[in-house]
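Yeah, one chain of the complex is gone here, protein chain that is, but the others are all in their spots.
Up next is subunit A:
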Amino acid sequence: MTHKPPVDPSVDHVRVLIEEFTRSGIATLHLRAGSFELLLSNDPAAPTLAGAPAAPAPVAVPVPVAAAAVAPAPVAAPAASPAPAAVSSSVPDGAVVITAPNLGTFYRAPKPGAAAYVEIGGKVGPDDEICLIEVMKLFTAVKAGQAGTIVAVLAEDGAMVEAGQPLFALVAD
């Protein structure tokens, strides 16, 4: 698997690359260095790297920028303003981002007043449910997808999240 989160170059390198890429307006950037391979594209239909996980599975940090190119902007804000990278700066090095499979309301707990499924620092297994996405009273659980430690919560409890929006950051075991 060539798309594995790189050990070297570091996640910081990748973040800088993404920022430069976003600013440059280049359509597609395909970088290969040794066993490290990175594809950045503004094109949602761009071919993904062979073996890259299909959304909505948790995606590694060096995702195609397309998967997070248009972040929600407040109504009436100029839609053309450069969207902040969805890979938030609060994602620690080496972490994987777990994104919303569809639009809905994000709930961290199984019911109001109950304890959250998981807190920062919590250990999860691949099949552990970590939050709910509600669409018109229909609640769908989101699973961690892989074993690891939750290192950041990236969406606000009770807020609307869009498809592809980052929810958690996880450092794999």
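The rule we apply is simple: a residue touches a chain if its C-beta (ideal position, glycine included) is under 8 Å from a C-beta of that chain, and two chains touch if they have at least 3 such contacts; residues count from 1.
Here is the rule we go by: contacts and distances are computed from a predicted model.
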{"item": "Chain left out of the displayed complex - its UniProt protein name, from \"biotin carboxylase\", \"Sarcosine oxidase subunit beta\", \"N-methylglutamate synthase subunit A\" or \"Peptide/nickel transport system substrate-binding protein\"", "value": "\"biotin carboxylase\""}
{"item": "Interface with the unshown chain - residue positions in subunit A", "value": "27, 42-45, 55-56, 66-67, 69-70, 72-77, 79-80, 101-105, 134-136, 138, 160, 162-165"}
